[in-house]
Structures are given as structure tokens and as C-alpha cells.
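This is the structure I have questions about; it appears just below.
The complex appears here without one of its protein chains, the remainder shown in place.
Entry: chain A
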Amino acid sequence: MSTPDAQGTQPLIRARDLVLNFGQTQALRGISLDVYPGEVLAVMGPSGSGKSTLLHTLAGVLVPDSGTVRIGTRVLGELDQATRDDLRLRECGFVFQSGQLLPDLGALDNVTIPLLLAGVRRREAIDRGRAELDRLGVGQYGARYPAELSGGQAQRVAIARALVTRPRVLFADEPTGALDSLSAETTMVALTDLARADGTAVVLVTHDARTAAYADREIIVRDGRISAGIGVPLVDENPADAGTTAGFSAHPGFSR
């Protein structure tokens, strides 16, 4: 059982005691955390600390050696590969640093792909894709190929693609890593605003403090453990669920 936050909301993602080894390398060493609907959680840490591995584990791409990940009511470890794929397709969105758009498709076609994969008719997918591009301010670039877009435009198209299915969780891995500071700012504003508007939980992996500043709270991963947390509790205080925890304090940039 999970514990509601201060507003009485149940956590959307609930990870407990995640341990994952790649051969001799211990990538995750007992991480526990909760992510709430509409919340933006920044995962920070140096290169090789395990933050991308944590994101992949939370998304069900990787299966931990021990520990559990629960998205909503479903425990990922109990699902087979196909069901996990389906869950990601229908309930998760992804934004990456670069190369995330299909190079052979125009911006609009790129955005419609998740809808088509989910079984939406093409006509409807095009309408919804166009509306999503408009929402992100790049509606005029629908016919352009990724190579014809600037980095910031391409990233907003990628966000449109991630949000077009109205996912419950958005996983963003270094979404501003390849952008200049202005593009990074507009991208993060768009991403966080729309996610909050949709009630989508965001797990944001970054090593950039300015990007992390858009999050409601931050955790810092070192050597596969959470070494610090800023914002709200990582897990509820129920001793039975206790994993790696860290102290918290209100982040100066945000109030929830």
C-alpha cells in the first residue's frame, strides 16, 4: 500500500529497493522513490552514476534484479515483456537528448506515430497531432523533416510526440542536453507547463542544475544510490516501505 502525499494523492510511480547489476557493475543499489501525478522529479548526478539506468528501470525497459516498480496499480516485474511494451506505449511518453525523431518522417507524421501504434485512425491521429504541435507552438513546421528543424523546434516536436497520447508519465533523458540556453528554457517551460496541465508525472534526468530548477523536487544519484533529495519526501514515511531516503527541504524556485 502506498501513502498519499499531503494533498491526499496516491503516488503514480512507486519504486522500492531497486537493485540492478550489469555483470560486476552495481548500477542501482537499493533505490526507493515515489513520483506523484503532475509532479516533475529531476534526477541528477554525475556521468555513470546510474540515473539513466534508474529511468529505464522505472519505465520497465530494464528489469531490476530485486525490488519493485509500480506504475499505478501495476507491478512491472509481474508483467511480461509485451505487456510492459504496451504499458510504455499507452501510459508513458519519452523525450531524449537528440536523434529521437524519425528522420524519414515529417514533424506531423512523427507526432502521429504513437497514436497510430495505439490503434487510432490516421485521420484522427493527424488532427490530434496537428493540435499538439500547435499547443507547443510548432504547428507551422508539420511538413518539415527533422533535419530541417532547429534543435529547439525538433525538441518541441519530440515533446508533442511524447504528450500526444496524454501519458500518465513522461520520461525525459537530458532533454536540453543538445540545446542552447534559450532553446533549453523554452523547451523546459513547454514541457513542464503542459505536463502539469495534463496532470502528467515527469521524471527528468539531467546533470544541468538550470534544467533541474524547473522540477518540483530533485534527487541526486551517486554510485547507484540516492545521495540527496530536495523538495518533498522520496518515499512515504511508512517504515515497512523504507528504502534509501534522504532529507528534504523546500526548493527556493518552487512551491507546490
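One rule holds in what follows: contacts are C-beta pairs under 8 Å (C-beta built on N, C-alpha and C of every residue); 3 or more make two chains touch, one makes a residue touch a chain; residues count from 1.
One rule holds for everything that comes next: contacts and distances are computed from a predicted model.
Name of the non-displayed chain as stated in its UniProt record, restricted to "ABC transporter permease", "Pyridine nucleotide-disulfide oxidoreductase", "Lactate utilization protein A" or "Na+/H+ antiporter subunit E": "ABC transporter permease".
The missing chain, though absent from the display, is touched by one residue of A:Glu39, A:Asp109, A:Glu132 or A:Glu174; that residue is A:Asp109. For the options A:Leu58, A:Cys92, A:Ala184 or A:Val221, the residue in contact with the chain missing from this view is A:Cys92. The omitted chain makes contact with just one of the residues A:Leu28, A:Ala42, A:Leu62 or A:Val202: A:Leu62. For chain A, the residues touching the absent chain in the complete assembly are 22, 53, 56, 59, 61-62, 81-82, 85-90, 92-94, 96, 98-100, 102-106, 109, 112-114, 116-117, 121-122, 145, 147.
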